[in-house]
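Beneath this line is the structure, given in structure tokens, with notes to follow.
All protein chains but one are shown at their positions in the complex.
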Amino acid sequence: MTVAIVCIAGIGLVAAIALALADKYLAVREDPRIGMVTAVLPGANCGGCGFAGCDGYARALVAGTAPNGACAAGGDACAQACAKILGVEAAATEKRVALVKCCGTRSEAIRVGDYNGICDCNVAAATAGGDKGCRYGCLGYGACANVCPKNAISIHDGLAKVDKRLCIGCGKCVKACPKHLIELVPASATIHVLCNNPDKGPSVRKVCGVGCMGCHMCERLSGGKEAGHFKFDGFLAKVNYSNPPEDAAIVAKCPAKCMIEDPHFESGH
Amino acid sequence: MKTVKSPFKFKGGVHPDYNKELARESAIERMATPAELVVSMSQHLGAPAKCIVKAGDFVRRGQLIGEKNGFISVCVRASADGQVKAVEKRLGPAGGMADAVILDTTAALPEDLPPVEPLKPLDWKNATREELLKRVEEAGICGMGGAGFPSAVKLNPPPGKRCEYLILNGAECEPYLTADFRVMLERADRIRTGVEIMRKILGMPAVRIAIEANKPEAIAAMEKAFADIEGNVEIVVLPVLYPQGSEKHQIYATVGRVVPEPPALPIDVGCVVENVGTVAAIADAVEKGEPLLERVTTVSGDAVANPKNVLAPSGTKYSDLLAFCGGTKEDAAKVISGGTMMGFAVSSLDIGTTKTTSGLLFLTRKKVFQYSSQACINCGRCLRACPMNLNPAEISKAVESDDIKTAEDAHVMTCIECGACSFGCPAYRTITQYCRRAKNSIRARMAAERAAAQAAKAANP
Partner (left out) sequence: MKPKTTESHLVLSSSPHTHAKSSVSRIMLDVIIALLPTTAMGIWFFGMSAVWTIAVCVSTCIVTEALCRMAMKRESTIGDLSAVLTGLLLALNLPAGLPLWMAVAGSVFAIAIAKQVFGGLGMNPFNPALAARAFMLISFTGPMTTWLKPICRCKCDAAPDVLTMATPLATMKRLFGHDATASATPHFQQAIDSLPSTWDMLVGNMPGCIGEVSAIALAIGAAYLLWRKVITWHIPVSFIATVYVYSLIAGGAPAYMQVLTGGVMIGACFMATDYVTSPITAKGKLIFGFGCGLLCMLIRQFGGYPEGCSFAILIMNAICPLINRWTQPKPFGAK
């Protein structure tokens, strides 16, 4: 018994000394600012900045190889804090969140087939273009939800929805979507057009009950072309986010019912 | 000229139900030009052609409407007289969107429309190699077996590489399809002429005509057509095994050479493989000045009233093809562009045929299997079936858990997407789809890396 206690204690002692020595002589000296910058970054490790996690970005920032403000998740406040640590000027950035520009739910958008295969939008899109009649709409197989580091995206009724409170604007979903219908928009904007189909009205109507027909009603009601609240791509209205419309009354007037005020789905996590 | 049995057997392969009897006996029938054609600018492998007409234009049959756009690309010509209704993005069979010219063929051409200069017939025996190559390119010919590789590129090996074997692909191992079979029976003389032209372009390589053993009539027809040809020409009878028609496996089965992993091409082992239909098209383009505007498509499947081999202009909508074959006698549950092993399920009959549409199948509910995949039970069937000797089970498991790196290390890029693995999987795993997914994301990553490298070079030269 005594022998055992002595032995174990001895091993512990030797190990402790070794560790203490190692800490003293083998420690890696690091720029202390790296730790400080890491501390002000959100710590989400989302990779949206293009570096391997927050730590990677912090190192690059301190080394001067990365621009300040690349962290979408941290937004303006984070950029300011980093700037203070690094002693540079910070350009003001605005918090952006992802917006899924489609509102063709299962009950509104026509499905032309029965997709049978791997549950992933990219793969489904490569199979006859997907099972949705609309070639531009959300397929609802969750490629975006799978890459979201914050689990801010969930699929409801065949449609991806973003929870504005959770979204950090890293932009990973934008890259993942095969239909390219997710856009990063200012978090402050509240009026959105939820459609991605630039086709003419009649062909949109054929495949979806809530598709934009390009009737320009929203533009007219928000002060006409000169006011510049909307832009048009083919027969698709797009909100001009650098000059967003303010009057929420136009939303109810949209004949296609694809305009929505603050559609950011709050999933109640 | 002699007929030999294939001396080499590749590993793997499967035996799907062939169902060829449905359309096998029906002779090629020419279909009248339908009222509307959907002529895609992306009928081939590589960059889509650049459309040079606009809505309202009148075009004549054979007129150039899409220009070759890059090295690996093919031009597109109007397959009928008519007026351009619209030029718009249309869904292709493979699920991608590409520019298509919608042609109204009922519109009367205005009197004063200038005639288009037709391609002149060439006397190939006296024409130079360059003239012949140019003709193949002008005629818009690409491989008609499935992939649609530009023939002019294939027939013009890069410097330093020589073609020793010209292999004619008459295997047609896809279930249901009989288009190539009928072409071999009915257009044997065109194939013979085509071979002689291609031999001339390629510098007199040896010729191997590969046909599966289940087509004795085609073998006989080829024997007759090539009876008096000079030089090293052999008909190689291949055992019935899917995917015998795959380029790499055909090269192995006929001459015993192994094409290395991608990006190597058949020419790296001195071979050029061309589908028999393409060879006939080359003969027409050279001898008659007839561009590639139409092809034989097998319309078959147990839902079709009268399965047929139809000669239709490119751009014929699937619905018109179906109507020509008497419509459906039972409800179709699945429509496939191509064969059942590698074809594409389509969601709409408004898609137009292309130069590579070898078949159009309408299957009833009975023939359509819908599955829910289970976990892999490690049975090894996919491994034994894979003609590329990959480990599809491991690849599918890796991709399922989003581990593209492991799939890449397991050589997924070598996969030819033949479907042999999924075909036999008792757990109904969509292995081929997993492979495709891995390949797509690896390709996307490589493209991004290339773009980044280029941008970096541009930034600091």
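Chains: A and B, in written order; residue numbering restarts at 1 for each.
The working rule: contacts are C-beta pairs under 8 Å (C-beta built on N, C-alpha and C of every residue); 3 or more make two chains touch, one makes a residue touch a chain.
Since the structure is predicted, the reported quantities are computational estimates derived from the model, not experimental observations.
Asks: For the unseen chain, which displayed partners does it touch in the full complex?
Replies: Contacts of the unshown chain, counting the full complex: A, B.
Asks: Among B:237, B:253 or B:332, single out the residue that touches the unshown chain.
Replies: B:332
Asks: Using the touch definition up top, pick the residue from B:44, B:317 or B:436 that touches the left-out chain.
Replies: B:436
Asks: Among A:57, A:115 or A:241, which residue is in contact with the omitted chain in the full complex?
Replies: Answering carefully, the residue with contact to the hidden chain is A:115.
Asks: Would you mind spotting which of B:41, B:388 or B:407 touches the chain that isn't drawn?
Replies: Reading the full complex, the residue touching the unseen chain is B:388.
Asks: What residues on chain B make contact with the chain left out of this view?
Replies: Touch set of chain B with respect to the missing chain: 10-11, 14, 16-17, 175, 248, 252, 258-261, 264, 332-336, 338, 340-347, 349, 361, 363, 367-371, 374-381, 383, 387-391, 393-394, 410-411, 414, 417, 419-420, 422-428, 430, 432-433, 436.
Asks: On chain A, where is the contact patch with the chain that was removed from view?
Replies: Touch with the absent chain occurs at residues 106-118, 123, 126-128, 130-131, 133, 158, 209.
Assume only the chains that are shown with their structure count from here on.
Asks: Where the CA atoms of chain A average out and where those of chain B average out, how many Å apart are those spots?
Replies: Distance between chain centres: 40 Å.
Asks: Where on chain B does chain A make contact in their complex?
Replies: Counting only chain B, the residues touching chain A are 89, 91, 93-97, 344-348, 370-371, 400, 402, 430, 433-434, 436-437, 440-441.
Asks: So in the complex, the part of chain A that touches chain B is made up of which residues?
Replies: 112-114, 116-118, 120, 122-123, 125-131, 135, 146
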